[in-house]
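Only one protein chain is missing from this complex, and each of the others stays in its spot.
Letters are used for the chains, namely A and B, taken in the order the chains are written, and counting of residues starts over at 1 for each.
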Amino acid sequence: MSNPFFNNTGPYKIDFLLEKIDLKIINKDINVTDIKDLFTASNGNITFFHSRKYSEFAKKTKASFCITNSSLKHLLPKSCIPIISDNILFTTSKITEIFYPDSVNDNFDDTVQNIEKTKYKEKVKLGKNILIGNNVKIGQNCSIGHNTIIEKNVEIGDNCSLGSNVIIRNSILKNNVHVLDGCVIGKKGFGFLPSQNKNIRYPQIGMVLIGDNCEIGCNSTIDRGSLSDTIIGRNTFLDNQIHIAHNVKIGDNCIIAGQVGFAGSSIIGDNVMIGGQAGVSGHLKIGNNVHIAGGSGVIKSISDNSKVMGYPAKELKKFLKDNK
Amino acid sequence: MSNPFFNNTGPYKIDFLLEKIDLKIINKDINVTDIKDLFTASNGNITFFHSRKYSEFAKKTKASFCITNSSLKHLLPKSCIPIISDNILFTTSKITEIFYPDSVNDNFDDTVQNIEKTKYKEKVKLGKNILIGNNVKIGQNCSIGHNTIIEKNVEIGDNCSLGSNVIIRNSILKNNVHVLDGCVIGKKGFGFLPSQNKNIRYPQIGMVLIGDNCEIGCNSTIDRGSLSDTIIGRNTFLDNQIHIAHNVKIGDNCIIAGQVGFAGSSIIGDNVMIGGQAGVSGHLKIGNNVHIAGGSGVIKSISDNSKVMGYPAKELKKFLKDNK
Partner (left out) sequence: MSNPFFNNTGPYKIDFLLEKIDLKIINKDINVTDIKDLFTASNGNITFFHSRKYSEFAKKTKASFCITNSSLKHLLPKSCIPIISDNILFTTSKITEIFYPDSVNDNFDDTVQNIEKTKYKEKVKLGKNILIGNNVKIGQNCSIGHNTIIEKNVEIGDNCSLGSNVIIRNSILKNNVHVLDGCVIGKKGFGFLPSQNKNIRYPQIGMVLIGDNCEIGCNSTIDRGSLSDTIIGRNTFLDNQIHIAHNVKIGDNCIIAGQVGFAGSSIIGDNVMIGGQAGVSGHLKIGNNVHIAGGSGVIKSISDNSKVMGYPAKELKKFLKDNK
């Protein structure tokens, strides 16, 4: 799915990029067209490689350039020119920012106008004081509540409803999606490079994708992805006050109760049920048909069909036995 | 208390209802006036009976019809005609929806107008951009903050204040109630029949009732009941970011700290104190004068005058001893 939210300002000459970020130029007159991860990068792109965990992807990357360090560079294919950096993530962040200068902060969309002044006045069932940005797409038979803000380029399918006081940006909603009052969807993730006195915000150029038939409960927050997207599968229902961090991917037919939170980049399978106030740490894989009891704290990946409870979450039967 | 929020579109002939939901008609020319639970149903009503847990109520029900199954029907009195269904809750949901077609979704109230155009312009201390629906009742000496939305038929007593950015619907507030900024009160509960590809929303025709002298903290969410009501007793104070699910009943003089969550249908006594981030599972009974320590996860009912802590919550002294 193409990303309508961030405009790639490239291509840039490689030496222009290196000079901009105070790295040594390499005297090559080559265009760099985009920045991508190791797996999705193609010829002409720049990528980054900062951990041996990704060696397999590094060996096969099609990128023309790769930000890396001296101890990893030998793993890259010959077609990929290494760019050596002391701080790979910082350099990656800076180059992303050159390509996508609007991706670091989340200032409000100043293209919005009252929806009454747009073609949607007739097409959508409208509340009062709705603001809508440039180039928003809204399908048939939708309803939008009072004071809701839909920022530029957002796409909303057919038969959707947004509640009142909703803020939505950088997001694509399929059909029959219901977003309830007070949600904030698509803001930048909590991603930055910590630094004394002034943290460095990491660019966040991903989207939020919400599948058919989903429901998102009141006052929930769903952050957009950084380089990949945050995804909610088909027919997944979220209760109130849920927090979903950047890059999280949730499967189909999940049921997630109130005040549950997900740290960044975890992947949740299909048909997963999660009780209220449970939390899932970052970078985990939760299998299909998993049940997580309310209040649990999940700090390890969970295989398919498991039932877990506790903090740290363990097999449900074991938890109940241990706590008799 | 009569419910001013949902309009009963009945009566309907029993065979009309059965035909509508693809059940076998019974060739009786009898009117059905309403759908109620086993206990509150009266002559002319239809009810449902899906678990032996409710056998005592079933034996005494005054309903004229009861959706049930073959193994339970013999428990009904002779005055009550069984309607056999493979999926009792689904059939109940469908019939509720016929009587109360507006009860399934929570689209914004399109009767609202700026309060400056109503009689409340002079009577209430008003912020800016307040929206108010048809037939809202507001008592003496009230104050309403900016951007707040009060949907149709809501009733607010004397000496109440609503903060800014509040959304309130399907609710009745007594006197001297304070609802702080950003609350969403009275939206439909998180109730549905899970189904692959497209969950089936269960109708939610209950209200939220808030007693005298209560305070509800910022960004909290209180869902209305499904068939019964969600109730907050007199002089109960809630801190910020609290979530109260449908049908929960909280007693008088309770103190509930920030980020606490209640799953559906639990009943909390009087003079209960609950520390921050604690969670209470569904369908529990918490007695009077109970203290629940912050962070606790309560998964069993608690008797009067107990002090508990932990996850799962246990007697406070035991918890402290176990965790020395």
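The working rule: a contact is a pair of C-beta atoms (placed from the backbone, for glycine too) under 8 Å apart; a residue touches a chain by one contact, two chains touch by 3 or more.
Predicted, not measured: the structure shown is a model, and the values here were computed from it.
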Completion exercise
Checked against the full complex, the residue among B:20, B:60, B:128 or B:318 that touches the missing chain is B:128
Exercise for the section: Looking beyond the chains shown, say which of A:97, A:223, A:239 or A:252 touches the absent one. Expected result: A:223
Exercise for the section: Return the single residue from B:38, B:180, B:245 or B:308 that touches the missing chain. Expected result: B:180
Handout entry: Positions on chain A contacted by the hidden chain, ascending
Key = 105-108, 110, 112, 114, 129, 131, 147, 149, 165, 167, 182, 184, 187, 190, 192, 194, 196-199, 219, 221, 223, 241, 243, 245, 259, 261, 263, 277, 279, 281, 297, 299, 311-312
Problem - chain B residues touching the omitted chain (full complex) - result: 125, 127-129, 143-147, 161, 163-165, 176, 178, 180-182, 213, 215, 217-219, 234-235, 237, 239-241, 253, 255, 257-259, 275-277, 294-295, 310-311, 323
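Going forward, only the chains that are shown with their structure count from here on.
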Practice task
Would you mind pulling out the distance in Å between where the CA atoms of chain A average out and where those of chain B do?
Solution key: 34
